[in-house]
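One chain of protein is taken out of this complex; the other chains stay put.
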Amino acid sequence: MESYQVNDKTNPQSVADELKLGKSILRKRKAKTYLFILSIIGLQLVNLIVFYFGVNINSILMAFQIKQDAGKTWIWSLDNFANIYKQFFVSGSSSELWIALGNTFKFFGLSLVMFPIAFSTSYFMYKKILGHGIFKIVFFFPSIVSGVVWSTLYKEIVGPQGPIIQMFLNFGWFEEPIVLLDDIRYALGTVMVYSVWMGIAGGFILYGGALSRIPTEVIEAGQLDGINWFNEMVRVIIPLIFPTMGTMLLLQLCGLFTASGNILLLTGGARNTSTISFLIFANVYKVPETSNKYNYASAVGLVFTTLTIPIVFIVRYFLNKIEDVEY
Amino acid sequence: MKNYFNRIIVAFVAMIVALGATACAGGSGNGGGASAGGKDNLEIFMWTAGYGSDYMKAVITAFKDKNPDINVELKLSSAPAFSDIYLDPDNNSVDLYFTTAWGYSAYNEYLEPLNDIVNTEVDGVTIASKIGESTVDLLTAKDGNVYSIPWANGVCGLFYNATVFEQNGYKAPKTTRQLADLCATMVSDKQTPFIYYKEYWKYMINGWMAQYATVANFNKYNLGVYTFDDGTTSENSIDLFINNTARDKALEVLPSLIGSKGYIYTGTNTLTHTVSQTYFLNGRGLMIPTGSWLEYEMRNSISDKTPDIKIMKYPVLSSVGQLLGLNENQLVAVVAYVDGDATAAQKEFVDSLENKEAVVERVREARNVYFSERIGHGTFIPKKSDAKEAAKKFLQFYYSDEGLKIIEDTCGMLLPAKYGDGSVRKSNSDTTLITSCLELQGNEYASSVERSYTIPLFYNAGIENFWYFDPIGAFSYNANTSQIWTYNQYLEKEKSYWNDNWSQILIDAGLA
Partner (left out) sequence: MNRIISVPKKNKIKRRAKSERVVFTIEFIILTLFALTYVFSFIWGFISGFKTHDDLILNPWSMPETWHPENYIDVFSLLEVNGVNMLGMIGNSLWLVFGRSILSVLGPFLMAYAVTKFVFPGRNFLIGLNIILMTLPIIGAMPSTYRLYSQLGFINSPKILIASFGGFGATNLYFCSFLRGVSKTYSEAAEIDGANNYVILFKIIMPLCKGIIIALFITTAVGVWNDYGTALVYMPKLPTLATGIYLFSTEMTYRARMDILYAATMLSAIPPLVLYLLAHKTILTNISLGGIKG
């Protein structure tokens, strides 16, 4: 079904209107409609100009400024970008930015892996697996209980006295207790496992709605044709919710450099677990405003924003293509 | 479903009316300043750190008795606040802050200079001399003004489980090498030498740095000045971070203390400070670098079963001996000499030294160094306050003998200033822990080491320490041996970090 518009020129109703009413009346009516539209979206537009453009333009300008005289004055400069360049191409792969960038992509990769997992959770809920009523409630817990509790608990679970390490010790995998979050080999992985633990639950909400809106006739038709459950999933259900997946992928991409997970609560960025967004946060958090670090953070933000835009548009382009094929 | 929501919404609206209406005004709404009756209205903000707030209430009561024309309002917070001073100066009703604010110097323009307070005489001496002239020097900004003075004091260093020490016959070490040997003994006794909160090792490292560089030179580091061996100096330069021998020598000790299996409590690197202190009080490690607040902060964890806790004198960095041309045994002899527990042979050796006076004085200073966590707890008067005079009057009272006595009696924390007669304590009802801290602090040779951040190189560039890479993470034992850096690797990494980033640090600091 296509959405259709009130005053669409091709709409037969509009054409009929045009015949019936005089042009002046039509114009008056149009003006009235515009006035109505303005009345319901005007404030949002003002809001956008003030709170979005106003704020962000300033942020972009900050990227091109550096502080002087102990932060009391500033001048235009490209030094912030020069520093980013230096971090990337002079300091080499052990620089903060490279490590953070690498981790950012690892987290992104993880979120891609989470797609099918979230889908399958939603699918089984949709298929009313035993206990789905309870699962639906329990799986919402991670979203409602504060991250402070989850991260504290998680730290205990993976801690040296926790059940996991004790089990490994019993198996003889480790000679002595280790602290996963304080070990450069395991810290990042341990943070990622936490993301999976918290993420599995949220995923089903995303697809639950889309699945519930699949017309029952479509499913029933398939069942009458005698297709098995696997084919039903692959050939009927997945294509139907593909647009939702596409949108999710796009949003995931948009959030590539802004989502920071729970690094602050788990490791504080130590042991090579920092990401780009955490790096920006760390340059602003508890730093006096007179410091140029704010400007540097703005520059990092701007660089990665600029890098993301083309990627997002390319992905969008391909997603639209796929959708066109499917429908 | 429909009815559900109507009910929920009605219930919530009712709750909003009941709670929201009253709380919306919470915290704000105090005009501050002189009220209609001509009574001065002094609003005090207090961060209820480890020391609690009872003592402040007692000080206020006494102050009110003396100044009935001033109406004091105390606002408590479990979180420190400072940003109102510069972010929203016009709507800030607080007249006096007792809080913590790292890098506050960036906002000096919003603060009232406290010079006249510092120079006020109470009990026959200036407040500056009560606080300590050297501390006031550290707090003096480039423009010659003092904007913050300490309201609390913590004597920091290495605390130990005196009960177990006594049971096992362990002696407090005189040098860092003795400390390392002691750790080895403990490990062979199946004891865990260290439990710690990573950050607090800075008390030890800075103290050791001051031992090596001398306290006077260390204090100059705080102002961005590095003094070379030949006496030449450089200011705001990279030397402080890459040519700093004192720092290197202090860090060199760490691998021998925390670098081997069994020397540290497993997982201690991830502990917060209260958790590590809880473990320490329950015997999971015999030594912990922390501060004199330990007992008061952990008052919920103290019971009859809690062992005796004491602070030890800073073990003298063994490399100070090399600096003075002494070998380890000779250094131990000099330390014993200044401690007053030297054997006859040791005394003889010290007396035979050619430059005895200089050596003894140098070692004595090193032995009596302690780290003082005072500057971190600062009091401020916002420039926009309309009750500045009342605030200043209150501070004068706070630092008077009368005020200090109330603090001593109600809280037991170490005082932010001395009494008029130079003493640090009036009563002697203190616990073992506080008594040992007082011995360290009240000793006539004691010199405190502090960190201040009044220069843009520190506060604007976000430099909190004289090192960049976390030395504890780098040196502490981990089951994964490849993760430990050797001392030389660490220094190399430090050097390349500072070299690579120095130009950016200067930009960040606004010094480029």
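Order as written gives the chain letters A and B; numbering starts at 1 within each chain.
By our rule, a residue touches a chain if its C-beta (ideal position, glycine included) is under 8 Å from a C-beta of that chain, and two chains touch if they have at least 3 such contacts.
The shown structure was predicted, so the numbers you read here are calculated from the model rather than taken from an experiment.
All shown chains touched by the missing chain in the whole complex, by label: A, B.
Although one chain is not drawn, the whole complex shows that of B:Ser78, B:Ser352 or B:Asn488 it is B:Ser78 that touches it.
The omitted chain makes contact with just one of the residues B:Tyr226, B:Tyr265 or B:Tyr279: B:Tyr279.
Residues of subunit B that touch the chain left out of view are 1, 4-5, 8, 12-13, 15-16, 19-24, 26-28, 45, 48-50, 75-81, 83-84, 87-88, 91, 272-275, 277-279, 282, 297-301. Contact residues of subunit A toward the unshown chain are 1-8, 32-34, 36-37, 40-41, 43-45, 47-48, 50-52, 54-56, 58-60, 62, 120-121, 124, 127-131, 134-146, 148-150, 153, 156, 161-163, 197, 200-201, 205-214, 216, 220, 223, 228-230, 240-241, 243-244, 246-248, 250-251, 254-258, 277, 280, 283-284, 289, 294, 297-298, 300-302, 304-305, 308-309, 312-313, 316, 327.
In the analysis below, only the chains that are shown with their structure count from here on.
Averaged C-alpha coordinates give centres for subunit A and subunit B that are 42 Å from one another. Across the complex, subunit A is touched by residues 86, 102-103, 106-107, 261, 266-267, 269-270, 456, 459-462, 470, 473, 478-480, 483, 500, 503-504, 507-512 of subunit B.
Interface of subunit A with subunit B (complex): residues 66-72, 79-80, 83, 86, 90-91, 95, 155, 159-161, 174-179, 181-185, 270-271, 286-293, 296.
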